[in-house]
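One protein chain omitted, others in place.
Our next item is subunit A:
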Amino acid sequence: MTILEAKNLHKSYGNKFNKQEVLKGLDFSFEKGEFVSIMGPSGSGKTTLLNVLSSIDRINSGSIMIEGNEITGMKEKQLAEFRKHHLGFIFQEYNLLDTLTVKENILLPLSVTKISPAEADHRFTMLANELGIYELKDKYPNEISGGQKQRTSAARAFIHQPSIIFADEPTGALDSKSASGLLNKLSELNRSRNATIIMVTHDPVAASYCSRILFIKDGQLYTQLHKGNQTRQEFFKDVMKTQGVLGGVQNEH
């Protein structure tokens, strides 16, 4: 089942004298339960794409359908409402509220739903145990490590069972051990909950945890890789190869 379908996405910044085209007509779609990476060199438009897909930013033309809803025409308030119920986010800088405990941070997206406190507590316990942060529930973000913060952030993204989870460089600020820990947890959740995860990363190791990788270059889809039945190591080598071709600065002469 297709959960997100993007057609002919265009996005540019700046005024008419100094226009910077970032997305130049992208087309793709994601299936439910997919774990997809978007890769590309700096300036290729990865983060812009993610912002656009997650309705934080607007496109200039094209269409984005999420679960059959066309989000490009929605008003700001509708978009906020849509994000609240259908989308989950994991950011590179964790984006946890310093004044809230781990548990309060995680339960934040539930506060607008009509879920009973008991049910909320149940969900929290399940998820926090899966992610191994249950013991930290009464700690404040400044008392825990980066990896723990990112797992908290992940829990917050999953708690309200959104249709799609967007992750923007989730491992960018983590050491390799925390990073692989987090990615393992993400793929576990992806499998156990059949959650759709779209992750932007420039780290090939992180990308190798996914089932599919989209490569973008200069605002256009360059190629995509499917993991298929390969092992993660094999897939990683493929990714490296593609990235090698993709990342090089073209010699003009």
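Here, contacts are C-beta pairs under 8 Å (C-beta built on N, C-alpha and C of every residue); 3 or more make two chains touch, one makes a residue touch a chain; residues count from 1.
Simple rule for what comes next: contacts and distances are computed from a predicted model.
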Choices "Cytochrome bo(3) ubiquinol oxidase subunit 4", "Aspartate carbamoyltransferase", "Trypsin-like peptidase domain-containing protein" or "ABC transporter permease" - which one is the UniProt name of the chain not shown: "ABC transporter permease"
For the chain left off this view, which of A:H10, A:K32, A:K137 or A:K217 is in contact with it? A:K137
Just name the one of A:H10, A:K84 or A:K217 that touches the chain not displayed here. A:K84
Kindly note down the residues of subunit A that lie in touch with the hidden chain. 56, 76-77, 80-85, 87, 89, 91, 95-101, 103-104, 106-112, 117, 120-121, 124, 137-138, 140-142, 156
